[in-house]
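My questions all concern the structure below.
A single protein chain has been removed from this complex, and every other one stays in its place.
Chains here go by letter, A, B and C, matching the order in which they are written, and residues are numbered from 1 within each.
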Amino acid sequence: MDVAAEVLSNTHLSSDYNVLALAAPDIAERALPGQFVMVKTGDRLEPLLRRPFSVFEVLREQGKPIGVSLLSKKIGPSTHLLFDAKVGDRVQCLGPLGRPFAPVVAPDEAWMVAGGVGLAPFATLAETLRAKGIQTTLYYGARRAAELFFLDWFERLGVTLQLTTEDGSRGERGRITLPLERSLKARPQSAAVMIYACGPEPMLAAVAKMAAAHGRPSQVSVERVMGCGLGGCYSCVIPIKTSEGKPHHVRSCIAGPVFRGDEILWQ
Amino acid sequence: MDVAAEVLSNTHLSSDYNVLALAAPDIAERALPGQFVMVKTGDRLEPLLRRPFSVFEVLREQGKPIGVSLLSKKIGPSTHLLFDAKVGDRVQCLGPLGRPFAPVVAPDEAWMVAGGVGLAPFATLAETLRAKGIQTTLYYGARRAAELFFLDWFERLGVTLQLTTEDGSRGERGRITLPLERSLKARPQSAAVMIYACGPEPMLAAVAKMAAAHGRPSQVSVERVMGCGLGGCYSCVIPIKTSEGKPHHVRSCIAGPVFRGDEILWQ
Amino acid sequence: MNLSVRIGSLTLKNPLIAASGCFGYGTEYSDVIDIATLGGVAVKGLFLAEREGHPPPRIVETPAGMLNAIGLQGIGVHRFIAEKMPELRARGAVVIVNICGTTLQEYVELARILSDVEGVHALELNISCPNIKEGGITFGCSVHGTADVVSAVRKVTKLPVIPKLTPNVTDITSIARAAEEAGADAVSLVNTFLAMVIDVETRRPRLSNIVGGLSGPAIRPIAVRMVYECRQTIRIPVIGMGGIATATDVLEFMIAGATAVQVGTANFVDPLIWPKLLSGVERYMERHGLATLGDLTGSLDTSAREKEWISS
Partner (left out) sequence: MNLSVRIGSLTLKNPLIAASGCFGYGTEYSDVIDIATLGGVAVKGLFLAEREGHPPPRIVETPAGMLNAIGLQGIGVHRFIAEKMPELRARGAVVIVNICGTTLQEYVELARILSDVEGVHALELNISCPNIKEGGITFGCSVHGTADVVSAVRKVTKLPVIPKLTPNVTDITSIARAAEEAGADAVSLVNTFLAMVIDVETRRPRLSNIVGGLSGPAIRPIAVRMVYECRQTIRIPVIGMGGIATATDVLEFMIAGATAVQVGTANFVDPLIWPKLLSGVERYMERHGLATLGDLTGSLDTSAREKEWISS
C-alpha cells in the first residue's frame, strides 16, 4: 500500500521533534501497534531512499480512520524535510509494514519502556491495551523534561507514568532502566507482566536482559537502517540466537521490527 | 558579489513564464543592461550547478536600487524551482557578470530583437536608451500571443513594437526576422541604426547576418551552457573569427554574453 | 504494443528486469506487484551453501546513490530451489538466477544443479561482487578469469549464460569480448563501484565491511558509457543497469546499446516503479513512431548536433 499522503498538520514539539499528521485512510485502517511505514520525503534524489517511521497515532473522524501521524526526531535529511513539511505537501508512505506488538490479555500487566523518540509505537499500543482494560505503565526516559511528550495524553488514557531524564529536569535522574529494575524486583512472581520496549538499541539490550533476568517476557522494537522495508535488500538484519549457537541474521523489516527480547543476540 | 537574495514576489505570466523579484541592492546598483547573474536555487545537490539569468528589471524604492527581477522560462530543474519559489525564500545570486550591451548615442536608432525569453535583457536596455532619448524599436517574436509579455510597459516607455508569433495569434505570423528584414531594406543608409539581439542562437545568427548584409552593426547576447560564469570552467565558449581564419573559442561568460554580431563564427 | 526482447534463446515480454540483490528472491515482492509482469527477475546472488553475510550496518546513503555491503547473505541454492522456486513458478516469474562461487568448480556445480530446475530461465554469473573477496571478483577483474568461468559454465548448461561484469576495471570491453568468445549469450553490466563512506565524527567507516558497492543514479553516466562501449565491441546482447530510476533512464541505456535493463536501487525507493517505467517506454515508442525496441537499441546518433531554437 503506497500512498501519496497529504500533510494535514505539522506540530512542532521542540526544536527537533514534530508530529506530522498524514491523510492515509487505507494505512490507518490496517495499521497495528508497532508497525511502521516507509516514507519518501520529496521527489528528489536526496534523500534517495525511504525511511522507516512507526505509526504514532491512528487519526479518526467520527470513529473512522482517516490517516496516521508520525512522531519524528530531526537527525538528517529526511527528518529535516518531515520537520519542515507544510500542510498540503505530499509524503509518500508505504505500509503498514512489519510484525506488530502482541498484546497481552488481562490480568497480565503491560509495561512499556520508551527511550526518546522510541515513544512512537506506544501511543497506539497503549490505546489497544487500555481498551482491553489492561493495567499499563509507561517507563519513559529522555534527555530532559522538555523532551518528554504527550504525558497528559497517556495519563488521560489511564496509563501509569514512570519518568526519567538524563539531566534530572523531570522525574528520576538517569536512565529508564533504573525504575524498571526496581519495579521488576518489587513485583511478585505470581503476577504476570509483559515488557514492551522501543528506543536506542543499547537500551533495548539492557531491558531485554533485565526482563529475562527476572523471568519476564519482553517484546522489543528494533531500529535498523532499512533500505526497502519489504525484505528485498537485506540491509536491516539483526543477529538472532540459534540452536546451533552461531547467530543468524534475520531481516528486521519483515521478521520484526518487534522481536522477543530473548531471541536477539545482543552485541 | 554573491547574495542570498530574498524573494520579494513571484509573478506567474503563464504556465511556464514567471518574473521573480529578488532583494539584492548591491547587484541592482551595479547591474548594466545585458549583464547576468549566476543563480543557485535551493541548497540541494539537484540542481547542482548555478544557472545564468539576465537581469530583467532593476527594482527601485524611492529611486534607490533595492533588487533585481528575473524573467524565467521553465525548461528544467532550476527554472522549475524559480517558478515555484515562494516569497521569503532565498535564491543565491552571483553577479552582475559579463559584458553589457554598449548603448548607442542619438541620433542613431536602436532596434532590439527578442526571441521568446530573449526579451529579458531588453527592459533595462530600453530604459537606458529611452533615458538618452534614443528612438527605440522592439522586434519581439514568440510562439503565440499569450507569450508576448510586457508590451504595454515597453509602449509606455515610448518603444515602438514590431510583433510576430509563430501561430499568427498576434502580430505578424512567422519569425521576427521577417519584419526586421523589411525595416532594414526600407531604411536609408544615411540613418544609422544599432541592432541588439537576444534569443535562440539560430535567431541570433540570422539577425547578425541580416544586419551585416545591410551594413548595420549588431550586438548579440548569446546563450551558452555555463558552469561557473566567472571564466573558470571553459564550458561556455563560442567560436570567434580570427585573422588566421581558424575559429577561436572564447568564454562567453567573460568575453560576452554580448558580442558584436560579426565577431562570431555562426555554425 | 510489442515490447519483447530476446536474450539468447530467451524471450522476455519486456526489457525490465529486477536487478539481483535488490528484489530478494522475488517472493518478497509478490504481494506488492504481479512479478509475472516483469521481463525477468534476477534473484539475490546464490552460493551453493547458506551464508550469513556481513554484520550490519550494511548500507549507507550517498549523494544520489547508496553504498551496500550485504556480503551475499543467502539461503544457498538447495533451499532456494526447495523453498522459493515453487512460488516463483506458480506466479509465472521469469527467473534469472544470479550465481556466485568462490571457485570455478562452484560456478559449474551451481550451473549443473540449476539447469535441471523447472522455471529457471537463465543464469547470471556474478563475477563482480565488489564487497566480498571470494565473490568471484577475482574472476571478473581479469580477461582470463572471466573466460574461464564462462566457458566452464557454458559446457554444463543449455540455459542462457549471462556473466555480470564489474565496472571496476580499466577496460570493460576486453572483459566483455572475452565473455563473448567464451560462449556467453549476453553480458549484464554494471555491478556496483567499490566505494566507502566515513563518519567523520567517529572517524569510522559507515559500513561494518569498511568498503561497499556504490549504486543508484550517481553512477548512471559511467554505466551508460560502459554499455555504449560494449555495444561497439561485442555482438551479443548487453543488459544495462546502473542508476535507472525513470523511463527516460531506461531509454538512455537502450539508446546506448542495451537490449534489456535491470533496475535495483530505484526499486527500493519505489517498489511500484515497474508499470511506470513500462508505460513511459510505451509512450516514447508511440511518440517516436517506433515499432519494436530493436529500433531503439544502439540507436545513438553521434553525428554532429545541429542547434535548436531552445529558448523560443
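Everything that follows uses one rule, which is that a residue touches a chain if its C-beta (ideal position, glycine included) is under 8 Å from a C-beta of that chain, and two chains touch if they have at least 3 such contacts.
Just so it is clear, the model here is predicted, and its values are computed rather than measured.
Participant: Under the definition given at the start, what are the shown partners of the omitted chain?
Facilitator: A, B, C
Participant: Could you tell which one of A:Ala5, A:Ala85 or A:Met203 touches the chain left off the display?
Facilitator: A:Met203
Participant: Among C:Arg112, C:His144, C:Arg204 or C:Lys276, which residue is in touch with the absent chain?
Facilitator: C:Arg204
Participant: Since one chain isn't shown, list which residues of chain A touch it in the complete complex.
Facilitator: Here the touching residues of chain A are 45-46, 73, 75, 115-118, 141-143, 166, 199-203, 223, 267.
Participant: Would you write out the residues of chain B that touch the absent chain, in ascending order?
Facilitator: Residues of chain B in contact with the hidden chain: 2, 40, 45-50, 92, 94, 224-225, 227-228, 230-239, 246-249, 254.
Participant: Spell out the interface residues on chain C facing the chain that's missing from view.
Facilitator: Its contact residues with the unshown chain are 57, 62-65, 67, 141, 168-170, 193-198, 200, 202-205, 208, 210-211, 214, 216-222, 224-225, 228, 243, 248, 251-252, 255-256, 284, 299-305.
As a working rule, only the chains that are shown with their structure count from here on.
Participant: Provide the C-alpha centroid distance between chain B and chain C, rounded to the nearest whole angstrom.
Facilitator: From the centre of chain B to the centre of chain C is 47 Å.
Participant: Quick one: report the Å distance separating chain A from chain B, using the average Cα coordinate of each chain.
Facilitator: Here chain A and chain B have centroids separated by 56 Å.
Participant: Just curious, how far off is chain C from chain A if you go by their C-alpha centres, in Å?
Facilitator: Comparing mean C-alpha positions, chain C is 36 Å from chain A.
Participant: Would you give the residues of chain C that are in contact with at least 2 other chains, written as numbers and ranges?
Facilitator: In chain C, the residues touching two or more other chains are 63-64.
Participant: Listing for chain A: what residues touch at least two other chains?
Facilitator: Where chain A meets two or more other chains at a single residue, that happens at 45-46.
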